[in-house]
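Attaching a single structure in C-alpha cells format; questions to follow.
Every protein chain of the complex appears in place save one, which is left out.
For chain A:
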Amino acid sequence: MNDALDVAVRLLIVFAVFLVLPLVIGQTEHKVMAHMQGRLGPMYAGGFHGWAQLVADGVKFAQKEDVVPAGADRRIFQLAPAVALLPYLLVLLVIPIGPSEGAVGQVIDAGIFFVLAVMGVGVLGSLMAGWASANKFSLLGGLRTAAQLLAYELPMLLAAASVAMAAGTVSLPGILNAFEWWWLPWQIVGALVFFTAGLAELQRPPFDMPVADSEIIFGAYTEYTGLRFALFLLAEYAGIVVICGLTTVLFLGGWHGPMGADGLGWFWTLLKTAVLAFVVIWLRVSYPRMREDQLQRLAWTTLIPLALAQIALTGVVKVVI
C-alpha cells in the first residue's frame, strides 16, 4: 500500500513538472525573444506582463475544431501527437534532480540507453504526422525530419557514450555520483556536440528546416489544428526541458554545485537547466535557419568527427589515470 502511494506521488510530481516547466520555458521564450528584438512581448493576458499568455493560448487551442483531412490516414494522424509528446514524459521520469534516492522519478540502471532510445521514439511522432496528413508539405517536412533524425542521433549517442565511458556506468545517478569538476573541461566538446544534436533533434532554430514555415508552411504539423497542434507545440517545449536536463546531468554535473550539495542539489539542477533553456532561446533569436545541405554537412563532417575525437580523448585519459 505504501509502495503504491509512493509511486503515485512520484508520478504526480513528474507529471506536474512535465506540465509546468514547458509552459514556463514557453513564457520565458515569449519575453526573452521579445526583449532581444527590442519589443515587450505579451503584456495583457493575466494582467501582469502577460504571464497567462500560454494559458490563454491553451484555452484558445482547446476551443478550436479538431479537423482530420479527408485523405488522411485517420488513426495514425490522430495518434501522432501522443507519440511525439509521451516519450518526453517518460524521459523526465528518470532524470535525477538531486543526490538522494527520492530525487528521481524512477532509477533505471541503463539510464542513458533508456533515455536515448525513448527520445528517438519522440521524433517518430513527426514522421507519422508527416506521412499520415496526405499533404505534400507535411510529407516534405516528415522527410526532412527523418533525414535530421538520422544525421543527429549518431553524434548524440557518441557524445553520451563518452560520458558513460568516463563514469564507467550507464546509470544517470551513477554518472552523477562519479562526477568530478574537471570532467567539465574534459567533456566540453562532447557537451557541445550533445547539446547541438539535441537542438537539431527538437527541430529548434537554427535547425528548424523540417518546419521551415516560409517554405513548407509548418512541415509535418501543417494539417493539425486545435489540441493536437497544441500537443505538438508542448512536445517541443517538453523536449527543451528534457534536452537541457540531460545535458545538465550528463555534462554539467547535475546536482553538484559550489556549495550546499545536500540540501540544494535540486536547485543546482534546475538552475543549470534554466540557463541551458535560456541558451536554447538565445540561439533561436540570434541565428537564421540552416539550409538542408548545411544541416547534413554540419552533422556528418563536424559533429560526428568531434564526437569520435571526444571518445578517443576520454579513452586515453581513462587509460592514463
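To be clear about the criterion, contacts are C-beta pairs under 8 Å (C-beta built on N, C-alpha and C of every residue); 3 or more make two chains touch, one makes a residue touch a chain; residues count from 1.
Note that contacts and distances are computed from a predicted model.
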Name the absent chain as its UniProt record does, using one of the following: "Amino acid/amide ABC transporter ATP-binding protein 1, HAAT family", "Fe-S cluster assembly protein SufD", "Transport permease protein" or "NADH-quinone oxidoreductase subunit I".
-> "NADH-quinone oxidoreductase subunit I"
Per the touch definition above, residue among A:20, A:36 or A:67 touching the missing chain | A:36
Which of A:15, A:218, A:267 or A:282 touches the chain that is not shown?
-> A:282
It is residues of chain A that touch the chain not shown, namely 32, 34-40, 43, 282-283, 285-287
